[in-house]
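With one protein chain removed, the remaining protein chains of the complex are shown where they sit.
Naming follows writing order (A, B and C), and every chain is counted from residue 1.
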Amino acid sequence: MTRMITVGLIGRSARPGEQLPPALLDASEEIGRHVANAGAALITGGTGGVMEASSRGAKSAGGLTVGFLPYGDAERANAYVDLVFPTGMGTLRNVLTARVCHSLIMIGGGVGTLNELTVAYDAGVPVVALEGLGGWSDRLRETLYDGCYLDERRVLPVSFAATPHEAVEIALRRADEPRSGSKLEALTGWAGG
Amino acid sequence: MTRMITVGLIGRSARPGEQLPPALLDASEEIGRHVANAGAALITGGTGGVMEASSRGAKSAGGLTVGFLPYGDAERANAYVDLVFPTGMGTLRNVLTARVCHSLIMIGGGVGTLNELTVAYDAGVPVVALEGLGGWSDRLRETLYDGCYLDERRVLPVSFAATPHEAVEIALRRADEPRSGSKLEALTGWAGG
Amino acid sequence: MTRMITVGLIGRSARPGEQLPPALLDASEEIGRHVANAGAALITGGTGGVMEASSRGAKSAGGLTVGFLPYGDAERANAYVDLVFPTGMGTLRNVLTARVCHSLIMIGGGVGTLNELTVAYDAGVPVVALEGLGGWSDRLRETLYDGCYLDERRVLPVSFAATPHEAVEIALRRADEPRSGSKLEALTGWAGG
Partner (left out) sequence: MTRMITVGLIGRSARPGEQLPPALLDASEEIGRHVANAGAALITGGTGGVMEASSRGAKSAGGLTVGFLPYGDAERANAYVDLVFPTGMGTLRNVLTARVCHSLIMIGGGVGTLNELTVAYDAGVPVVALEGLGGWSDRLRETLYDGCYLDERRVLPVSFAATPHEAVEIALRRADEPRSGSKLEALTGWAGG
């Protein structure tokens, strides 16, 4: 084969004692299944919550799953990750997940997920937000420039999806998009903050 | 002496051919002056725009300025940085500026500045947004949870200021705040995304 | 499946205009083949030289290959990488390759490879050096403490192999080793330099 398409899923794990909404986990699992059925690899942060649910979905469909752990200890990955990468980088590993995929699907999401969205935009990685399940994914339309851009340059739009299936369809289509990273760099003097 | 207070300023450089608004640069310069007059060190990303203007202000008041460059080449710092740190880390250096200060002042700001805000929140570093000069600093009130929090946990509020002087006053006061970093970690299982 | 064994290969790419010794490339290719035949994933830096040769070997045996590129542009990976991760981190990506595998094989090697060896030791990742092909791999025995340790604590020995086959055998055996990372941390106050 060589050159798999990589689709990342970004969103929250549960906090200690917290129960994430079943609808959020079901949608994550369905996303994982669709990604796997399309022959793409699913990339996550490797821990719990939507990362675990989506990885379980991908494995149930025979897919390949990758997890970039914040920890240095591989044992802390969820049970559905094939390739565990214990980066030991703490939250710096957000940079990895957000930069290295062909495209990303965002679901729910707290401040860490918002962080990953800004990293992806900077790197030219297309993001699809699945709406209707709370968190930052539901706050983007009213927040972003023209409802889809992270800054005034309006270079790389965030896409929106209403169902897991649609989210994966868009993510796969946008995976082919030429990375606007270098374009962004040229336009912005990327070091500017 | 030993143990200087460090106040970071986050905001944009100009893109090639772009002229930043004079009001934005004037406010940045004034922030730098106030930081220096208070005996605190001014920390920036070391390049142009608001970083250069604030560093110029700090130097005009005899202050100490630090710049964390994205480049590996120290020559690319602006002329008003005393301690140039050429990290060679690209936009990963955003993480540094946002994490290592006692408090941060945000002014204007594009996607890189929003990225730094999310990093600061995650690390427990208080941020003061100076309003009225455009960019993300002017979009936060309507965007954040309860107008000041970056996620539902509502742990570390963003402060708002109407003038450079007020921004520095708040930043200095909040510099004494115990870092909520470890608290955040305990609350959230910080690796969760 | 879930939980693949990951074996990393560290060593040099060719400099512009340089021709790496055929024996070095042949050995790398053979290493890749053995890793794949054992059902393990081959992890490299994704560029040329020994990274390309080993990935070609792994693919010829139907294996799975991963490449952590220093670049932000996935197009710059060699042709034999299945999962291309364009980190955009520059040489900081050395940290990744060296930390995230179950074990590493070192072959030839310049200063970047020596850097990866120090990172692996710090993270508790076992390294096997294939001797007889030049570079730092051939300089370790006379350099290290007791011929195999990177510092006086003598915690994690470097192994040596005389053939590609032996190198992979040892790497697979040591992949099961419990990570001494936390032990190292306890022993050393890991922040100590």
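By definition in this document, a residue touches a chain if its C-beta (ideal position, glycine included) is under 8 Å from a C-beta of that chain, and two chains touch if they have at least 3 such contacts.
From a predicted model like this one, the values you see are computed outputs, not experimental measurements.
Asker: For the chain that's been dropped from view, list the shown partners it touches.
Answerer: A, B, C
Asker: Kindly state which of the options C:Gly49, C:Gly63, C:Pro126 or C:Pro164 is in contact with the chain not pictured.
Answerer: If we include the chain that is not displayed, C:Gly49 is the one touching it.
Asker: From the list C:Pro21, C:Gly110 or C:Gly147, which touches the chain that is not on show?
Answerer: Of all options in C:Pro21, C:Gly110 or C:Gly147, contact with the hidden chain holds for C:Gly110.
Asker: For the chain not shown, which residue from B:Thr87, B:Thr118 or B:Ser159 touches it across the whole complex?
Answerer: B:Thr87
Asker: For subunit B, which positions touch the chain that isn't shown here?
Answerer: Answer for subunit B: residues 1-4, 6, 41, 59, 62, 64-66, 72-74, 79-89, 95-96, 99-100, 123, 179, 181-182 touch the chain left out.
Asker: If you put the missing chain back, which residues of subunit C would it touch?
Answerer: 10-16, 45, 47-51, 69-71, 90-92, 94-95, 109-116, 118-119, 121-122, 135-136, 139, 142-143, 150-153, 187-193
Asker: For subunit A, which residues reach the chain that was dropped from this view?
Answerer: Per the touch rule, subunit A residues meeting the hidden chain are 88-90, 92.
Note that in this section only the chains that are shown with their structure count from here on.
Asker: Counting only Cα atoms for the centres, state how far subunit A is from subunit C in Å.
Answerer: 28
Asker: Just the number, please: Cα centre separation of subunit B and subunit C in whole Å.
Answerer: Averaging C-alpha atoms per chain gives centres 39 Å apart.
Asker: When you check subunit A against every other chain, which residues touch at least two of them?
Answerer: 95
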